[in-house]
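Complex shown without one protein chain; remaining protein chains in place.
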Amino acid sequence: MVKIAQLGAGRMGSIHAVNAAANPRLDLAFIVDPNAPAAEALAAQVGARVSSLEAILADSEVAGVVIASPTAVHLEEALACLAEGKTVFCEKPLDLDPGRLQAAEASLTAPGARLFVAFNRRFDPHFRRLWERLRAGEIGALETLHIISHDPSPPPPAFIPTSGGLFKDFTIHDFDTALWLMSEEVSEVFVFAACLVEPAIGEAGDVDTAKVLLRSPTGRLAVISNTRRSGYGYDQRIEAFGERGRLAVNNPRVSAVELWDQSGALLAPIEPGFASRYAMAYRAEMDHFADLIEGRCAPQTGYVETLAALTLAEAAALSANTGAPVRL
Amino acid sequence: MVKIAQLGAGRMGSIHAVNAAANPRLDLAFIVDPNAPAAEALAAQVGARVSSLEAILADSEVAGVVIASPTAVHLEEALACLAEGKTVFCEKPLDLDPGRLQAAEASLTAPGARLFVAFNRRFDPHFRRLWERLRAGEIGALETLHIISHDPSPPPPAFIPTSGGLFKDFTIHDFDTALWLMSEEVSEVFVFAACLVEPAIGEAGDVDTAKVLLRSPTGRLAVISNTRRSGYGYDQRIEAFGERGRLAVNNPRVSAVELWDQSGALLAPIEPGFASRYAMAYRAEMDHFADLIEGRCAPQTGYVETLAALTLAEAAALSANTGAPVRL
Amino acid sequence: MVKIAQLGAGRMGSIHAVNAAANPRLDLAFIVDPNAPAAEALAAQVGARVSSLEAILADSEVAGVVIASPTAVHLEEALACLAEGKTVFCEKPLDLDPGRLQAAEASLTAPGARLFVAFNRRFDPHFRRLWERLRAGEIGALETLHIISHDPSPPPPAFIPTSGGLFKDFTIHDFDTALWLMSEEVSEVFVFAACLVEPAIGEAGDVDTAKVLLRSPTGRLAVISNTRRSGYGYDQRIEAFGERGRLAVNNPRVSAVELWDQSGALLAPIEPGFASRYAMAYRAEMDHFADLIEGRCAPQTGYVETLAALTLAEAAALSANTGAPVRL
Partner (left out) sequence: MVKIAQLGAGRMGSIHAVNAAANPRLDLAFIVDPNAPAAEALAAQVGARVSSLEAILADSEVAGVVIASPTAVHLEEALACLAEGKTVFCEKPLDLDPGRLQAAEASLTAPGARLFVAFNRRFDPHFRRLWERLRAGEIGALETLHIISHDPSPPPPAFIPTSGGLFKDFTIHDFDTALWLMSEEVSEVFVFAACLVEPAIGEAGDVDTAKVLLRSPTGRLAVISNTRRSGYGYDQRIEAFGERGRLAVNNPRVSAVELWDQSGALLAPIEPGFASRYAMAYRAEMDHFADLIEGRCAPQTGYVETLAALTLAEAAALSANTGAPVRL
């Protein structure tokens, strides 16, 4: 077991800490959070101790650091950890500003810098199986792609100003998924967006509903559908259309129980949110982190993938604002 | 087009007359029913004239007769029509008494006697496709069979005493289906039955719920599940289990619309009753009747199949009454 | 029964003539087609006689005319029939040129002119049920709409130059569906299109794959996905997203049989093409035509709906060509 530490004891921090503690290859020794009660509660829950960033950086036994702190400090913390030779698991986004990322490129991509930016869709076993079967040629060449990513209910309005906006906060996952499945760059982006769900989101200058079109250099097309409120759970679907057919991932349901009565057949709801829908993905991320620390592989998603997705998010925001397509 | 007549203008008579009138090979010329208003209404609906059994028997232009009158006169009418050389389409059951059937065997099976007893399940395109795929060996040798046949709601109590009881009235279809799909005789029958749905059915000496086990000489096993009231529509399913897998027919739904909301995913109900569920089967029966009149084929189900299903119905009733298995 | 005639004995003509002949309220008396053998064969099949446009126009007993001739003569024939006071059922499109339609507006919309332009999606019972449930408020206010309309295989290349292009020939249905379901105009259109399926289509100056975005004045968004070749059948789905959930129409399957084996659960294919998928819609169209002739209702889709859909098709083609959104 290798000793690791975690920065951040919030919502994502809880998920990652529990998974790290349960991972047989990792010893989650330290939790860091400026919110002392949160840090202590999480540390107690997972059998770790509260510590500080400085102490962790100085502790040569700490081989890896999970960064689950607020977005604003992700990049700075990642750079500090990488500078001490620690393997970094950084919750997405690494940063909201592509310019700042590019300014740090040398450090983030230096030989020996092991930086994993966690895009959970790639670690979901259903999506990964679709990706494998696509690559195995089950439907011939991929032509077009539909990604539906609908949140169950809008975030608190106070979150919006710090979120980076719909495209950097939420669609960013779908941009990464599209790039991953298309195995190709995106050359053009167009967006129709609106505020249909929550007026406070519009008042904060953001949108809550979007349909995004992507085009690749070879002519592949992708559609991304987003909403901040579905009314029926956390809808996460992919349809890939190819020469010889269609590969799709449907939503897992919370239960295999169904009720048939006069009104029809009522299947159980889909998963209510990301924590349950991507529970397996988060565990797989932690396993990938253990692999990275042990030197078994390179990060599946790091600086390059982060910058690519962020670039699409900026292009999407620009298209939504200007009403025109954006060529990359 | 060949001229045909129909005896009976009740519920099944309406279905058959409309299908006969729409069949491009059949000219439904006459409707016969002692209930004059019913006969006239149906004749008007399908462009036929009201007539009498005697006139029809005497009319050499009438090549075929559809018998959809009350069960009690089926056999007698069928014999009269066959005696005049007419092709007969007899709604099931041909008779409720196997002894009377056997007494008429010579006439019913005489060379040149064309008697089709309509068992609708064999003409349903879904069940027929299952039968074809079973015979094509898609799951290897058939081992066991589950038939679910649940009525949406119980018949009027007044019908029970004339029905022949659950096994002759309702399960008879499932016995025929089992014999058809197993391609083998049945050597043993056992039944658990109960009156759980409608006390008036019990008071009339009948049961409304049954689980029937069948065993074939080679050891194949079948289960039939019946109820007179499902609470969720007309449930008609088959599962066939073989060496290499499972072939099944699920219930078609009344619509392809589905609603997803907080409570789950609500699919449309299954078909509400036999008239809609077996609409295609009834049309296919009429086509088969046209084939028979034109001499293109032999009846798919006639005396032999009727007697076999009826024998199982009697065995089932005996098992339910005695509590013991019945060997055949 | 009212006497009607049909112009055109081709592929769509066959479908409509059979339905007209089977409709109890219509007497399909005449078939007209310059291709004499085709006219005679169809007339024989449906019990009609071959005639000429002139004779039909002059025959005051002919109350209605079904126009299923080549697109190029639709408008001219419709005008001639309307001028004689006949009720017109015109297979879509009425014309490929909005200018020509507008030039004929006075005649097409004159008081007493009964012109039904057959957009089949509105008569499909599944889509209609979705529309009804949407209007009944089952998911609250409609926000966005996804329409998937994928052809099983591309048309013969020779058809492309006369087709009007993908948007006027194929997407036209989806534009009408979107307008119908959104109950609102479209204010902006954007398209990504490509030729990914059949190079001959590209050589003829057309596209075979498209993703279309629509925006309404109130901010509703719609996505239409088209391809000329799915590899898995005729994919016709709708998803409507609203405040409180999702209403969707899935593809009916050709059979309710399923096979479970080592490779998984194989459900039957979806419908192979429009003739089977929309068989019920075509019958419902003919029923609507009978209603029109009998004066029971106004046409559900006529000049206004035709022009609206055609305008979107032109806007889509313009967007595809210019790469810019088109405002209406």
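Should a chain be cited, it is by its letter among A, B and C, assigned in written order, with residues numbered from 1 in that chain.
One rule holds in what follows: a residue touches a chain if its C-beta (ideal position, glycine included) is under 8 Å from a C-beta of that chain, and two chains touch if they have at least 3 such contacts.
Computed from a predicted model, the values in this text were never measured in an experiment.
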Among the chains presented, those that the missing one touches: A, B, C
Of B:G164, B:G245 or B:P299, the one touching the omitted chain in the full complex: B:G245
Chain not shown: contacting residue from A:P154, A:G245, A:P272 or A:G323: A:G245
Contacting the left-out chain in the complete assembly, out of B:V2, B:A38 or B:V223: B:V223
Touching the absent chain when the full complex is considered, from B:N23, B:Q45, B:Q102 or B:T144: B:T144
Missing-partner contacts on chain B, residue numbers: 139-140, 143-144, 146, 150, 188, 190, 192, 194-197, 209, 211, 213, 215, 219-221, 223, 225, 227, 229-232, 235, 241-246, 323-325
Missing-chain contacts mapped onto chain C: 231-233, 253, 260-270
In chain A, positions touching the absent partner: 22, 125-126, 129-130, 133, 138-139, 244-252, 255-262, 268
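Here is the rule we use: only the chains that are shown with their structure count from here on.
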Same or different residue numbers at the chain B/chain C copy interface, by half rule: same
Chain closest to the middle [Cα centroid of all protein chains]: C
Centroid spacing, where centroids are CA-atom means, of chain A and chain C in whole angstrom: 42
Centre-to-centre distance between chain B and chain A (centres being mean Cα positions), rounded to whole Å: 58
Chain centre separation in whole Å, for chain C relative to chain B (CA means): 40
Touching two or more other chains - residue numbers and ranges from chain B: 260-262
